[in-house]
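Complex shown without one protein chain; remaining protein chains in place.
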Amino acid sequence: MKVNQINVESNMNVSDLIDNFDASGVLGAGRVARARNILVDMIQDKDMNVFMSLGGPLIPGGMRNVVSKMIKEGHVNLIVSSGANLTHDLVEAFGGAHYRHEGKDDEELNEEGIGRIADINVGSDDFTIFETEITKIFEKIASKRKVISIQELLYEIGLLVEDENSFIANAAKNNVPIFAPGIIDSMIGLQLWIFSQDHDFTISAAGDMPYLSDIVFGSEKVGAILLGGGLTKHYTLASNVITGGLDSAIQITMDRPEAGSLGGAPLEEAKSWAKAKCGSNLASVVGDVTVIFPLIYASALDKINSD
Amino acid sequence: MKVNQINVESNMNVSDLIDNFDASGVLGAGRVARARNILVDMIQDKDMNVFMSLGGPLIPGGMRNVVSKMIKEGHVNLIVSSGANLTHDLVEAFGGAHYRHEGKDDEELNEEGIGRIADINVGSDDFTIFETEITKIFEKIASKRKVISIQELLYEIGLLVEDENSFIANAAKNNVPIFAPGIIDSMIGLQLWIFSQDHDFTISAAGDMPYLSDIVFGSEKVGAILLGGGLTKHYTLASNVITGGLDSAIQITMDRPEAGSLGGAPLEEAKSWAKAKCGSNLASVVGDVTVIFPLIYASALDKINSD
Amino acid sequence: MKVNQINVESNMNVSDLIDNFDASGVLGAGRVARARNILVDMIQDKDMNVFMSLGGPLIPGGMRNVVSKMIKEGHVNLIVSSGANLTHDLVEAFGGAHYRHEGKDDEELNEEGIGRIADINVGSDDFTIFETEITKIFEKIASKRKVISIQELLYEIGLLVEDENSFIANAAKNNVPIFAPGIIDSMIGLQLWIFSQDHDFTISAAGDMPYLSDIVFGSEKVGAILLGGGLTKHYTLASNVITGGLDSAIQITMDRPEAGSLGGAPLEEAKSWAKAKCGSNLASVVGDVTVIFPLIYASALDKINSD
Partner (left out) sequence: MKVNQINVESNMNVSDLIDNFDASGVLGAGRVARARNILVDMIQDKDMNVFMSLGGPLIPGGMRNVVSKMIKEGHVNLIVSSGANLTHDLVEAFGGAHYRHEGKDDEELNEEGIGRIADINVGSDDFTIFETEITKIFEKIASKRKVISIQELLYEIGLLVEDENSFIANAAKNNVPIFAPGIIDSMIGLQLWIFSQDHDFTISAAGDMPYLSDIVFGSEKVGAILLGGGLTKHYTLASNVITGGLDSAIQITMDRPEAGSLGGAPLEEAKSWAKAKCGSNLASVVGDVTVIFPLIYASALDKINSD
């Protein structure tokens, strides 16, 4: 296939730009276009359930409304989130905010009670409010349920959160289940443990496996959007082994493959493990999720709506 | 400090080479030397407990005996492992093996029942034996205990595994606790869940938090060796927040920092979160763990034994 | 500054997307937006000359029309190119093409006379035509000039190339000088040397320095767009030392900074060497040039045209 040169012009639509990348077909531009094309196919395939994993600082990094929009549009059917992304979604839902880092030294930040994630800052006052508010929510839930799975807990939280941009709230309202296998290793997990110390309230760690299996078995096809992450990526892949693997998948990562970490592993590797089907459609993009995913999704929206 | 040129010669000791890196002090060589120096200080400090996190394919990638030696020498006091590293330790303990990838296509590997991790292959026959053997072990443990935490389970497994090179076995025999917050998302976790379906055997997910807290509170100082990983790194860091953070730490990673993933985050960032103390000794090495850690540890052994 | 969540919608303009990145301000999205903003300022500043360096496989990778458009629009005033980008521009000008790699083994490609650059293929037949055509051009130039500088040579070539998309041709027609300090190490350089063996035709290696110095001294301000590259980046930076450094610059690179290569060096480092002025506006984006630069430039076009 010939490489066509990319053309840009003023007043250009995002999907026109990606169509130009598609006509080029090589290097990063080619990878972005193929990922966009697979995403469009996933969303348009009525027989395909779309799973999405959220690793890395996506919510503090500006992706909250994108995830919420995907839920509201019916473009994602199941989410696997890190505990941190859940925590930061609730920090914003309870009135907190994230700030751009202004270059202060980490020891200075420590004194001022500010935590840093790359060039993002978040203040301890917002975490204090988070602790108070999430505890109130736990109390409401614990008054109804004594034993609960993580997915059920996140559903109940979502129903109680009043924020039209919260992805946890949107997921609950739209019946998009959220799984969070590593939740215990996060601020929300810590609060959960503290709460369980003096309340009759137990989280069933393996409690989500039957439900997740049912969803996978009940899906004619499964596609996956893998955004960063080790655990969240693995859990999404592994849940599909029981049916021979994913039918299609895209991943966006900055990790490199040579040292063998799952985060940097090419999607092809998943075929050897029957986590992706032989013959499945796979595309990996090397890049920053906060740039690449909005670009791909905005472009996919045009293609979906134009059909 | 002046950069001294590195000298190499034949019949050179590993620690002489790293001493040359120390005299240079810059770029990768300087980072390796500083990490080695901090590791020596950690191990020699009688008041410091040394935590080690194992992320990425360390056991399939050849690090099993290194971890076991550290345990036997008393150079590590607590381990946080991914589920995968536990699984692969047991695969070898039960007679299985890992093989160097010979370049076959992932769809071919799938047909032959071979899973690939970067350039490492592992066969499904070895996993079949793993499933049989781990189930026998679960039966023995379940006959004594109905509810068990992950750390307790791994301790019991370690006592029952007969393999002088198994790090799980060595850890049990030397009272080095192993924590595995993401164990459920691995083959050992899957077998655990299957076993729990028809046995009265419950894993307490949050059950390890009091014990881990006790260890942290009981440590005058804590140092950490962070090898790869997102979840295992985070769990190790986060467990030390309750005492104001780590006193010293080294990490080895190939992930880059700009996109904000925890795996690539500089250790300095941990200070802002009180996961490392202000004034703590920290060194990050950008590199492949299977090269850098044996190099550092072999060199540290000379320094420790010579004092 | 608060991090605003990114919003995407269908039928979205590229500049609306980047405006959303700007409102977020963090991680990759923030870096892309800042680079776009600096690019807009560079182009709109009537007192600023814009230099652009072309390293890496930009022309084979689809960026030829983008570079040509920038020249025609008057958005770039001086180019520093690798020899390879010049060669590949002429390969296309003489009727050749680049193709997407279909996965063949490098030894197979060798037998078929196909060279590979990442996932781009180019055939030896096209290089044979290149050799014939460039030699004809050298003959025409040599009939007029016996000693010529690299920049002068590229200007003369540009006048003789009939291809509305060739950046060498567009540069000549629009009086945008092209410098190529490493031209000798490329196919065009090789042909030049072969031609010089039996013709009275000498390339003056240092011959461009007075002209380049004159341009720098004659520029009230200089901005730079640094796309990939070691030598081309360095030459662009170094040429501005004589006036105290660049006034503003953006770079796009996938190289990382720790090992000290110039390609991965942060632009801030240039301040220490007086290659960028203290107080200059600098932005680095970690990413693939073929994705990031069209994105930035398409967005910049809207901002420039709307003012």
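Just so it is clear, A, B and C label the chains in written order, and each chain counts residues from 1 on its own.
Rule of thumb we're sticking to: contacts are C-beta pairs under 8 Å (C-beta built on N, C-alpha and C of every residue); 3 or more make two chains touch, one makes a residue touch a chain.
This is a predicted model, so every value here is computed, not measured.
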Exercise. For the full complex, which residue in C:116, C:199 or C:221 touches the chain that was left out?
Worked result: C:116
Exercise. Of the listed residues C:125, C:139, C:214 or C:268, which contacts the missing chain in the full complex?
Worked result: C:268
Problem set entry | Missing-chain contacts mapped onto subunit B | 1-14, 17, 20-21, 24-32, 57, 60-66, 69, 97-102, 118-120, 165, 254, 286-292, 294-295, 297-298, 301-302, 304-305
Seminar exercise, completed: Contacts from subunit C to the absent chain lie at residues 55-57, 60-61, 106-107, 109-111, 114-120, 181-182, 184-185, 190, 192-193, 196, 203-206, 209, 228-231, 234-235, 238, 254-265, 268-274, 278-279, 288-290
Problem set entry | Contact set of subunit A toward the excluded chain (per top definition) | 27-28, 31, 256, 258-260, 286
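Note that in this section only the chains that are shown with their structure count from here on.
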For this session: When you average C-alpha coordinates per chain, which one falls nearest the overall C-alpha average? Tell me, please.
Result: A
Problem set entry | Interface residue identity across copies subunit A, subunit B - same or different by half | same
For this session: Report the inter-chain centroid distance for subunit A and subunit C in whole angstrom, where each centroid is the mean of the CA atoms.
Result: 36
For this session: For subunit B, write out the residues touching at least two other chains, lowest number first.
Result: 256, 258-260
